[in-house]
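I have placed the structure first, in the form of C-alpha cells, so that the comments after it can refer back to it.
In this view, the complex is presented without one of its protein chains, the others remaining in place.
Our next item is chain A:
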C-alpha cells in the first residue's frame, strides 16, 4: 500500500512565463553576475518529493523568495512547504542545496531557510539544512541521495 500523502490536495499554480533573461545574460557585458532570476531558473523545475509538480507550481519557491548579492557571493533561499508539518521539508531543502552546489561557482555561500512560520519544526530544520557537516553526511547516504536526485531529474534537461 502506498503511504498516505502528507498533503493529498496541494494547490497548483501556473508556471510563470520564462523570460529570455538567461539567454540575454550571456550576451551582456557582465556575464558572470548572478541574479535572483538566474537562481530561480535553476531551482523552479525541481520536483516536489511527493507530487508530480514543480516547486514553482506549488509556490514552494518564488523569485521573491530568493536573495542574491553577487558582489558578496551570497545566496539566500527561503522556501515554503505546502503544509506546516511537511516531513519532506528536509528533502526539499537538500534538493535546493544540491542543485545550487552543482550550478553555482564555488565562491558562493548559500543559506537555505524555511519561510518564517511555515513549518512546525522550523528552527530544527533550518539548523540542519545549514550545518554543512550534517549536509555532507546526508549526501553520503545513498537512500537520501536517491530521493534528492529524483527531485532534480526534471531540472536537468
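Here are a few things to note about the model shown:
In this text, contacts are C-beta pairs under 8 Å (C-beta built on N, C-alpha and C of every residue); 3 or more make two chains touch, one makes a residue touch a chain; residues count from 1.
As a working rule, contacts and distances are computed from a predicted model.
You can't see one chain of this complex, but its UniProt record names it "Probable cytosolic iron-sulfur protein assembly protein CIAO1 homolog", from the set "RAB22A, member RAS onco family", "Mitochondrial inner membrane protease subunit 2", "Elongator complex protein 6" or "Probable cytosolic iron-sulfur protein assembly protein CIAO1 homolog".
Residue-wise, the contact with the chain that is not shown comes from A:133, picked out of A:64, A:133 or A:146. Residues of chain A that touch the chain left out of view are 106-107, 109, 127, 131-134, 136-137, 140.
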